[in-house]
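Excluded from the complex is one protein chain; the other protein chains are retained at their positions.
In order of appearance the chains are A and B, and numbering begins at 1 in each one.
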Amino acid sequence: MTRLEVKKTYKLYIGGDFPRSESGRTFEVADAKGRFLANLAKASRKDARDAVVAARKASPGWAGRTPYNRGQILYRVAEVMEGRRDQFIAELQQSEGVTVAKARTYLDAAIDRWVWYAGWCDKIAQVVGGANPVAAPYFNHSTPEPSGVIAVVAPQGPILGLVSVVAPLIATGNTCVVIASQQFPVPAITLAECLATADLPGGVVNLLTGDHAEIAPWLASHMDVNGIDLTGVTDPELARSLEEGSAENLKRVRRPAAEDLLETPALDRMTQFLETKTVWHPIGI
Amino acid sequence: MTKFDYAPAPESRSIVDIKSSYGLFIDGEFVDGNGKSFKSISPSSEEVLAEISEASEGDVDRAVKAARRAYTRTWSRMSGRERGKYLFRIARIMQERSRELAVLESLDNGKPIRESRDVDVPLAAAHFFYYAGWADKLSYAGYGSDPKPLGVAGQVIPWNFPLLMLAWKIAPALACGNTVVLKPAETTPLTALLFAEICQQADLPPGVVNIITGAGDTGRALVTHGDVDKVAFTGSTDVGRMIAKSVAGTNKKVTLELGGKAANIVFDDAPVDQAVEGIVNGIFFNQGHVCCAGSRLLVQESVADEVLARLKRRMKTLRVGDPLDKNTDVGAINSAEQLAKIRELSDIGEAEGAGRWSPPCELPQNGFWFPPTIFTGVTQAHRIAREEIFGPVLSVLTFRTPKEAVEKANNTPFGLSAGVWTDKGSRILWMANELKAGVVWANTFNKFDPASPFGGYKESGYGREGGRHGLEGYLR
Partner (left out) sequence: MTTVVHKDNLDVAEVTRSESSLRRFLHGLPGVDQVGAEARVATLGTRSIKTTAKAYALDLAIRMVDLTTLEGSDTPGKVRALANKAMRPDPADPTCPQVAAVCVYPDLVAVAKETLGKSGVKVAAVATAFPSGRAAMDIKLADTKDAVEAGADEIDMVIDRGAFLAGHYLSVFEEIAQTREACGDAHLKVIFETGELQTYDNVRRASWLAMMAGAHFIKTSTGKVQPAATLPVTLVMLEAVRDWHEATGQMVGVKPAGGIRTSKDAIKYLVMVNEICGEDWLDPDWFRFGASTLLNEILMQRTKMQTGRYSGPDYFTLD
């Protein structure tokens, strides 16, 4: 007799916990062949609100970690993912219907991306900040600081896409509320499990699954969100209205744009959500 | 009658030749606008200085077309080295004509000649000199090995530092290879129009810089124009919000430098005489018409009385009056509208129970004037502690511990600047870390330099102007 598989209940990831949607709603996700794969939690505006609260709460602590420590944790995420290779590959195949080889390529790139950004944590400040040679007797120095809480509409690529948008944000000390790929949300939850076991403090990354068009406007208009990354928004009209909504508290907005995720990233995913702080002090005796 | 009564020391205005009317500067020429005209007056006397053309939507389109042509045919093709040489030329001519620019700025804006002469104009020229040097070094700026200009920049600037804000906008834009259409504020267009003449003297190719005058409608037409690739705005948060909305869904790159309500934090171990100077400079410099003004004084409760007594004594020596008098410290409020706003918020402050105090000072009969004013007993719940007054009005609050100071300082939707006064080094660095502000002045205030990035957190806008960082908004 074959053993009956124990199936996983897919939930949201908020504040380090895995709650169901407060709304009690779920939505069906099918595999590449159209067969039922799982019921996923369908996040509501209140889940989004809770996620923002969690992200805000985690913000000072995460921004205050030493960059070295953040780098260690990002690297740890890569380690944990590495240990779950088979699961990720299976999920990618199942969700997207890609070949093993292709799934492996994307997974490798995703894991390596964590390593890439892990290394950036304690270098970005030197690259984008520094001394400013002012024409007066002042110490004048600029350093980057995280913008705060960033809302993210993740792109469809279930793992590489998600990692490519989340890793640069948390590498620089931001915390985030991410709406996972609407089409392929399952691997995102597995990634959340990796984050939760990689010493990443609860609330630094909050992951919602559900309908982009339903949740994203609440995040765009949320006055306690400092920036929004619209990478995963495919409908130009939705992108426009989200950007418009974001203007209310002058969120930093990253517009959707085509990019090759397999390429080595530029710095802009980090710098887009960094603030430059310039400190002056007189030099005297 | 005081013993040592400083005799009037007016700077001569004969150095400037103000025309009776001005057109728009489009494609290297002054042309008539198609909108109505309006008057630019001197806020210190209400004297009409000149008739100014209002650019209609069609005029805006003409200017953008000229900028596009200049971009495509000339400016984007020119080597960085040659572009830089034009900017160096402009910087030099500004230095040569600095006295003229300073007098005109003080006439049109109302700011003291001491400031326009010693701050605005030299800094504006320095800005061109600084960015001139970047023009042929952009590949070293950290924005990729071959960064490209964006195209046509639509730039809208405020009335508080007319020429300096023009420099902050035009210098980096041109250095990066963009062409510009710039709209100065409707109350202070004259130095921008003189700058247009400087562009002519520098033989800048036609269309690289276009200056169009007008009010809100002109500005709106410019930032929403479909062929503008970049919008740069300095001004109020409300207008910034409107601009951010209007560019939604476009490919326009935007930088916004908006309002502020900066905390100037004085600890009990501050170098107190310099702190008092910093407070005065923080809020009375340029009549408080400064987005990064230290408009909230947070003083440690244990020294609050002492600091306030010193501040009041110091305020009694402020000389309010004729902007062209070389001994004037505080000039005229820029417009009747701004004066009304300052009065309204001050009245609200009084109605909400804060203690209002101004030194005895005689204000001129004509023009727009407001005495240097402080409000004591202010709390975070007062409107004057939350809203930007943009005038010579200081709200004084107290705190007990560094943590409380940080909490109060950050308790605002703005995040442009902050000041910290203490002799303890580690506390300065801790405060600088904690304050959510784009510029932190420690044991100093209101210092600016072309090499130093400036810009805000949160609702104070995004993007940085100045320094290497200032290039980012004009490159792709």
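Operating definition for what follows: a contact is a pair of C-beta atoms (placed from the backbone, for glycine too) under 8 Å apart; a residue touches a chain by one contact, two chains touch by 3 or more.
Since we're looking at a predicted model, the values are computed, not measured.
Trainee: Determine which one of B:T234, B:S417, B:N443 or B:S460 touches the chain that has been left out.
Mentor: The missing chain is touched by B:N443.
Trainee: Quick one: say which of B:L107, B:V303, B:V320 or B:A418 touches the chain that got left out.
Mentor: B:V303
Trainee: For the chain that's not shown, point to the residue among B:E100, B:D136 or B:E277 touching it.
Mentor: With B:E100, B:D136 or B:E277 as choices, the missing chain is touched by B:E277.
Trainee: When the complex is taken as a whole, what residues of chain A touch the one chain not shown?
Mentor: Against the left-out chain, chain A lists 136-138, 282-285.
Trainee: Considering the entire assembly, which residues of chain B contact the chain that has been omitted?
Mentor: 2-9, 114, 118, 268-274, 277-278, 302-303, 306, 317, 326-327, 423, 443-444
Note that only the chains that are shown with their structure count from here on.
Trainee: In their shared complex, at which residues does chain B touch chain A?
Mentor: It is residues 126, 142, 144, 237, 240-242, 244-245, 247-249, 251, 256, 258, 413, 415, 428, 432, 437-444, 447, 449, 451-455, 457-459, 461-462, 464, 467, 469, 472 of chain B that touch chain A.
Trainee: Going by the contact rule at the top, pick out the chain A residues touching chain B in the complex.
Mentor: Residues in contact with chain B: 127-128, 132-136, 138, 140, 142, 147, 226, 236-237, 239-241, 243-244, 246-250, 252-253, 255, 266, 271, 275-282.
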